[in-house]
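Right, one structure below, let's go through it.
One protein chain omitted, others in place.
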Amino acid sequence: MNAGERSDAGSSPTGANTSGPRLTRRGFLRKGAAVAAGASAAAAALSPLKDLAPEDVPSLAQFLQKHYKEMTPPEKEAVLNRITREVKDRYGVAATVTDPLPLTGVEFVYALNISRCIGCRKCVHACVAENNQSRAPEMQYIRVLQMEKGSIDLERSAHHYDPPLVPDEASYYLPVQCHQCAKPPCVKVCPVEATWQEPDGITVIDYDWCIGCRYCEAACPYWARRFNFTAPQVPADKLNPDLGYLSNRPRPKGVMEKCTYCLHRTRRGRMPACVEVCPTGSRKFGNVLDPDSEVAYILRHKRVFILKQDVGTLPRFFYYFDERGSRYHEPIAPVLPEEGA
Amino acid sequence: MRRYFAFLWDCARLSFVGDWRYHAWMTVLTALALTGLYAWCQQLVHGLVTTGMTDQVSWGLYIANFTYLVGLAAAAAMLVIPVYIYRNLHLHDVVIFGELLAVAVIIMCLLFVTVDLGRPDRALHLFRRFNFPISMLTWDVIALNGYLLLNLHICGYLLYCAYRGRTPTKVFYVPFVFVAIVWAVSIHTVTAFLYVGLGGRPFWNSAIIAPRFLASAFAAGPAFIILTLQVVRHYTSHRVSDDALLTLRRIVQVAMLINMFLLGCEVFTEFYTDSAHVASARYLYFGLAGRTALVPWIWTAVAFNLLATLLLVVPSSRGLRVLNSACVLAIVGIWIEKGMGLIVPAFVPTPLGEIVEYYPTGREVLVCLGIWAFGLLLYTIFVRISVPVLAGELTYQRSCGGLPVPSERETRPQPTGGDVS
Partner (left out) sequence: MPELPIHAQPLPSHGRTRAFAVPLVLFVLALALWQGPWQFHSPVPEATVVPAWAIDPTPVRRPKLRPQIQLAGFSYTCSDCHRFFSSPPETIRSLTQHRNVELKHGINTRCFNCHHLTNRDALVDDWGREIPYDQPQLVCAKCHGPVYRDWLHGSHGRTNGYWDLTRGPQERRKCIECHDPHVPPFPPMPPAPPPSTLRMGEQGDGHHDDAVNPLRLRPSVTHEPAENPTVPDGGTEAEEYVP
């Protein structure tokens, strides 16, 4: 294209190339040295990989494993067996790994009474224990927010409160976990369909399919998703051996996880761990399609609100409160003249 | 086919040839890239815990660089449009450098996304279950890879024709050029939509982000190319006219003005409304609850951008020195504003109001440097190859046909690089 440039490019080669063999030998040496140096530098750059933990290198079976929805029953069986074996090898625990399926005619809904919650965080830790979340680094699905009375501004909430006793007189408490939205933005954004909504309303993750892009974490308006920034650590003696494929089986590093309403329990008719442990009975769980269920009663008769309803994700997690307010509504220490005398 | 391999072989050999400055530059870049690879391997072993990212701030420097670079790649279209649509012949000679830049930068983008993955070993899952068209990330995968292929084809075809000494057949590349122009706009729009579509992040959930992305890209991209062309002009025989640079200046000028206007619109809406949604912007510009990590950065960016705009508007920026300073200011300013300044504040405070700040770790910075070095390495090689090939100094006949060639003076590109990186 630049023909004009070429004509004035005048000087001839230096002429040193007349002695062919010497040049070739030198050139060969030079090239050989460059190749060797390049190769060794590349190898050195890759050297940290020698510390890669064996379980981090996917086996052929793991590499070829199909997406959860594509697995045939025998394939799923083989995968569940493999996980059982892995748990045995890694934790020395004989676990039962199952994959309970969604129940027909069931849609799970959660309701939480903010008049009664005292912010004791027992739900947080019961959840960790039940779902085999990493203890270090710490991962928790539930975050209890200490809210100022007279305000519902999340940005003025305290997450790290630690007074000697709760509840704090000037606060109320708002525990937040996955809201199992009917229009989940996290599912929408996943590029590989590693997360989806089940027929009973629970949004689950296939930990063997997630590529760890954390787009869902950015998309969640409730900050309900967690990422395994490193290999999760669960002490073997604390491992809950009742494992579900889509819920609490041990997760590898580099994948997302989240609350599943304890589906390995709830799909067998039991309550989630957070409901079981709540000392005040603020947490309510059940099948909203059953008109006699507690949650159906609450939605019909109580004043209910949804956190961040403006984002329009239609959560299956409702906050409600009692008509007569909280325990502070009425004086609990009446002044009695006889006592004072 | 044999000829095509000869072409590739010649290109590969050519990329190792140069004087000591070329070799020094390439060695430094190689060393940096390998150091980045080392840091990434550490990340593979330990997980993303080696980065400063957390559940609270789940995207950081990687995605910030990715966003910025998508803009840079898209800006290659800004060079193509005047040439092929407006027949502006000043730019004709430099179009290919823009498109080569797009190729190198898209590869950098793909690398930045790869290092951000928690499980890069599962990247193939994209081929087995592709959530298209629901997930914007799948759109981005298609947009970026498509743009890469388009530009590879256009550049490769033009270079190969020059290598063979043939005149390019228009039907084999002009339609692709037009597709690439539309595609360039789409890659950046789609990348903006990645963020814009998230209702849970009010800082991003604003329709103006996509136009802002395009405006800032069309400022930073041509600014980058202005600097690159001067390096090419200085170190190779390739002729780049001042007119071409001044045409680019006009593009940067207009894009920068639009960018500043759109930024002003955004800032006004946020702060005058002063609703709860302003928290992220407040954190970015003024700090929140005593946390001020981004404040010095964003004000640097604001200062740089304003200064760059000012310099570009005054007539003295027709002089190269002023123009170059304006370009550097614009590039740095937009890198901050659109990288860290756009990605990180959306996570602070979290949707639940917690404030956790993000500080990139040294390892994370090394990985970024490595990718930048690798991108520059690629681009240097591309320029190294394309200049003699386009000049007809390296052709099939001369390489394999044994025909005598006129002797050549050294025509080696040796970008010194400090100003472009």
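Each chain gets a letter, A and B, in the order it is written, and its residues are counted from 1.
We adopt the following convention: contacts are C-beta pairs under 8 Å (C-beta built on N, C-alpha and C of every residue); 3 or more make two chains touch, one makes a residue touch a chain.
These numbers come from a predicted model, not from an experiment.
Among A:R25, A:K149 or A:K183, the one in contact with the hidden chain is A:K149. Of the candidate positions A:P199, A:P241, A:P279 or A:G312, contact with the unshown chain belongs to A:P279. Although one chain is not displayed, subunit B still touches it through residues 10, 13-14, 16-17, 19-20, 23-24, 26-27, 30-31, 34-35, 38-39, 42, 45-46, 49-50, 52, 54-56, 290, 354, 356-357, 362-363, 366, 388, 393-394, 398-399, 402, 404-408, 410-411. Where subunit A meets the omitted chain, the residues involved are 13-18, 23, 26, 30, 33-34, 36-38, 40-41, 43-45, 47-48, 103, 111, 113, 116, 118-122, 124-126, 128-129, 135-140, 143, 146, 148-151, 156-170, 229-230, 233, 266, 268-271, 275-281, 284-287, 293-294, 297-298, 301-302, 320, 322-324, 327-328, 330-334, 336, 338-339.
Everything below uses one rule, namely that only the chains that are shown with their structure count from here on.
Here subunit B touches subunit A in the complex through residues 16, 30-31, 34-35, 37-38, 41-42, 44-49, 53-56, 58-59, 93, 113, 116-123, 125-126, 128-131, 134-138, 141, 162, 194, 197-201, 237-239, 276, 279, 346-347, 349-354, 390-393, 406-409, 411, going by the rule given at the top. Chain contact summary for the complex, subunit A toward subunit B: residues 1-7, 9-13, 34, 38, 41-42, 44-49, 51-53, 56, 58, 63, 66-67, 137, 139, 143, 145, 153-157, 159, 176, 185, 188-194, 209-215, 217-223, 225-231, 252-256, 308, 311-313.
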